[in-house]
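Heads up, this is only part of the complex; the chains shown haven't been moved.
Chain naming follows the written order as A and B, and within any one chain the residues start at number 1.
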Amino acid sequence: MDALELLRLNLLSPMVLAFVLGLVAVWVKSDLKLPEQLYTVLSIYLLFAIGLKGGGELSVTSFAVFWKPLLATLILGVSIPLVAYQILLRLGRLSIVDAAAIAAHYGSVSAVTFTAALSFAQAQNIELEGFMPALLAALEVPGIVVALLLARASLNPNSSQSAHSGMGEVWRELFTGRSLFVLLGGLVIGWLSGKAGLEQVKPFFVDPFKGALTLFLLEMGMVAASRLRDFLKVGGFLTAFAIVMPIINGSVGVVLGHFAGLSVGGSFVLGAMAGSASYIAGPAAIRVALPQANPAYYLGMSLGVTFPFNLSLGIPLYYAVASALGARV
Amino acid sequence: MKTTPAFRITIIAEALLEDRLIRDVKTCGAKGYTITQAHGDGTRGVRASLWEGGNIKLETIVSEGVADAILEMVANKYFQHFAVIAYLENVAVVRVEKYL
């Protein structure tokens, strides 16, 4: 199957189309509004379901297979924000806090992009490692912490800006934040109850998963459209960053995954994770730790630009890179 | 029925701040509070409340001194960086001892 065909298949999947429908709903000013509670419930459902499945797989995975990909993931989590921060500061001439805030988002990961990549793989019958959700959990926090440490190191410790919350509070916030908590909780439950336990809840957490994701993407489309509107006041450099950085990060992710021994499918999904930007854990932590950073930047970029880019073009692209790399070997 | 004058502070803020505001309001001396979900718009606009969802409206009935302390605290800690408004009203309560 050539790249264009993959692109077409991706763009015409119900999930991507539902996202577009959400965008359209905002553009034509439809009075369609999904209850906020649905958004919360679907987020938790998706994260918990991802965790459960990944945990079930982890229970049959030996650490010997797992440690190299885990290490690759952690390297991505630490290095991406370092690079992004420098680019934003030097090329983009942003303030320290805005550079750190954005770097945190690109260093962390988007669970929905991850999920969309999984769905893509499944629809194209691409095999991949079952333990990927554990890598998702591992990639969520480091990037945010590194970016915050960068900001902290550069800010005058006596300024009123740094007074807002200690690093301790931030750590607590990150680990008890609902997104990581539910994902980790699902992983542990899946791991403890094993495949037999998972079997019992399959018709709720596994079979309808893609449909629930479709509904969630409809809602995300509506959110992304309004974020994009805020963001469009911002302009050139950051828009370019929000598209080019994911391509770089994603490709590096694919390559690292490949050398860590992941299959073509596994490298592809690691690439999609690396290329994605957080919009759940990221904003929650940054709003607290760096309240002076402008949310229009980090939310507009991660949700308004990078997410739609990854969902539509990024995913087939990362797969193309992964399969090219896989074929070479 | 006998009523006593008291003050009601209303704080409207991005929902992300809920736990923090409750803690701070209690620290200022409030004995209780009531929160409702809200949404709205003002002069700041953008905030980070996507996943948290909208605003909260926190109301607390307090004595004059506590009211003042709360307004000071909100102004100092929240006005600069967050989407927050706060205002004060006169109310007449029954069982004033519950609020002092």
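Keep this in mind: a residue touches a chain if its C-beta (ideal position, glycine included) is under 8 Å from a C-beta of that chain, and two chains touch if they have at least 3 such contacts.
Bear in mind the structure is a predicted one, so any value in this text is a computation, not a measurement.
Undergrad: What stoichiometry, expressed in the displayed chain labels, describes the complete complex in this file?
TA: A x3, B x3
Just so it is clear, only the chains that are shown with their structure count from here on.
Undergrad: Whole-Å distance, chain A centre to chain B centre, using C-alpha means?
TA: 35
Undergrad: Flag every residue of chain A that touches chain B in the complex, lowest number first.
TA: Listed in rising order, the residues of chain A that touch chain B are 36, 39-40, 43, 164, 179, 223, 227, 230, 279-280, 283-284, 286-288, 291-292, 294-296, 299, 303.
Undergrad: Write out the stretch or stretches of chain B touching chain A in their complex.
TA: On the chain B side, the touching residues are 16, 45-48, 50-54, 80-82.
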